[in-house]
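Comments concern the structure below.
Yeah, one chain of the complex is gone here, protein chain that is, but the others are all in their spots.
Here the chain labels run A and B in written order, and each chain numbers its own residues starting at 1.
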Amino acid sequence: MTGSHLAKLAQAAALAAAIAAVAVMPQEVEIFDLMQYTLFAAMAILALSLGFIWGFGGILSFGQTAFFGLGAYAYAVAAINFGDSTGAVALAVLVPAGFALVLGYFMFYGRISDVYLGVITLTVTLILFNLVNSTAGDEYRIGAAALGGFNGMPSIPGLNAPGNPDYVLDPEELWFVTGGALILVYVLLRLLLASRFGRVAVAIRENETRAALLGYDPRLTKLAVFVVGGGIAGLAGCLYANWGAFVSPTIFSLALSAEIIIWVTVGGLGTLIGPVIGCVLIQYLVAQIGTQQAFNSNLVLGVILIAFVLLLRKGLVPTAQDLGGRLIALLRRRAGRTAESLGALKEAE
Amino acid sequence: MTTPVPLLETQALTMRFGGVTAVSEVDFTLREAELRCLIGPNGAGKSTFFKMLTGQLAPSAGTIMFRGRPVAGASPHEIARLGVGIKTQVPNVFNGLSVRENIWLGARRTHTPLRTAAVVDEVLEKIRLAAQARTLVGQLSHGQRQWVEIGTVIAADPELILLDEPAAGMTHDEVLRTAELIREINQSRALVVVEHDMQFIRMIARTVTVFHQGRVLMEDAVDAVLRDPRVRDVYLGKKVAA
Partner (left out) sequence: MELAAILTLDVLNGVASLILLCTGLAIIFGMMRIINLAHGEFLMLGAYATVVSANAGVNIWVAMLVVAPLFVGAVSLVVERCLIRFLYGRLVDTMLATWGLSLFIVGLVTTIYGNTIQGVPTPLGGFSIGAYRSSLYTLFLVAMAALLLAAVWAVLRYTRLGLIARATMQNPNMAAALGVSPNRVYMATFAVGAAITGLAGGLLAPVSGVVPTMGAAYVAKAFITVVGGGSAILAGTASAAGLFGFINQMAAYLTTPVFGEVTLFVSAIILIRVLPQGISGRFFGRSL
């Protein structure tokens, strides 16, 4: 069996295992832990959105929370107004994607350098925070939904079965949807990256000049990547709003923006599974830190980020892959030498 | 009988950077499947002229026509889409991708998915790097990276190929192979080659255009140009009237 066949088989097996894990989880854990994992899964989708646009598209956005928050708020407002969650979910993806289209056009067609992109996206999420935070009065409503300002929007209607507004999903079903969405987004991104569009996006990240000289329009590709990332973050926001039935302006905070970047850096830029792993690990760590008094979570996260940037820049998954590759190479050489010495023995006989 | 529209034509093409005029009123014509070399000492304006053709610089004045269609000031990806292949002076390749992936990107834009794989294999043969197809380009030697770039460019099957110093930094054997490659390409496609290496020029050139201080000093068959005392003087830094 060739190397690539083996790899494909391993991928299929991993996918099957992931689906099985999602299906079986409610029987294996307590409801409290299941809800915790639902949150992790929703955040992992957010991590994937940044991992995709940054690791593969080369776009470092310091404000992915902008799309996350817009998705959550869009879902909340739409669900309250429509009385049925199906259209709300669509809006949760389309509104952030549309915002990403406008912002992305503004940035990529304006020849703004990569570094300034970070500053601008940071500022945008701050603008949204400030705007939404000040909508506390009763006059700030969209249809039947009061935005609530710094108080947030409570009692967000949960997802219901499509077409059946009375059948609201229970926590176990919400887990299936969230876990399933994570797997689906992962698979879709894999397919996208294998397509011509995905390969061109990676090429543009590698060498934008050469990609342009081959006839690919870097601005258009980056815009498309940014929009896809925005939509995925919006979906994550929708699932997050469902998890807590609550959303407030802190969803636009710099703190969360920083965390997403830490997830991707720790997990491994340039991979898809890395951001997911980084997200779950860090979230779990922060939850554990919250239970004790000695260490402040900011302190720990700061040290982790610095340590990874200085010492383990590639992140966990790529480092593991490198080590795995070297181990395999070592074993191959050993096997080769063993075969050689066996062959020499045979000849000597 | 009407004269056919030239493949590439510039009229009074000019580039000014602040107070410096790097290229001044250059008229240039290239026919289908013609091979033209551009030579001239440093600062003569060859690279600036080249960059205007590739869309990396927008001219200050004058026109550039590709098959009669004005392209001055167009962006590089628009010019590439018209059927122009470009190899830059400093090699621009995808270092983190394999040789095959590099060439695939060049081929995929202009071929169907099915045809692309075949084209990639053909190009790999042509540039003699089939054995290194899986190697990351960043790990190849300088000469090999230049060939990958040339391969990536020709994979898109462009009608006009612009090469900026394709033989730079190559060993003698690599230079011979590059010359052979260029002659093969020239059997059906037009090329403009900017070069410093006179031996290399002798291997490939028919007509040579000599740049000096932003203008065209002379344009003639390669033997005539290389014999001309003015060209020699220009390279030695002497003052020569254009």
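Here is the rule we go by: a residue touches a chain if its C-beta (ideal position, glycine included) is under 8 Å from a C-beta of that chain, and two chains touch if they have at least 3 such contacts.
Keep in mind it's a predicted model, so treat the numbers as computed, not measured.
With respect to the full assembly, the chain omitted from this view is in touch with A. When the missing chain is restored to the complex, the residue among A:122, A:200 or A:277 that touches it is A:122. The chain not shown here is touched by just one of A:15, A:142 or A:254, and that residue is A:254. Contact with the chain that does not appear here is found for just one residue of A:21, A:131, A:188 or A:342, A:131. Residues of chain A that touch the chain left out of view are 60, 106-107, 110-116, 118-120, 122-124, 126-127, 130-131, 133-134, 254, 258, 261-262, 265, 295-306, 309-310, 313.
Definition applied: only the chains that are shown with their structure count from here on.
Centroids built from CA atoms put chain B at 43 Å from chain A. On the side of chain A, the complex with chain B involves touching residues 196, 199-200, 202-203, 206-207, 209-218. Those residues of chain B lying in contact with chain A across their complex are 54, 75-77, 80-81, 86, 88, 92-97, 101, 104-106, 108-110, 113, 149, 152-153, 156.
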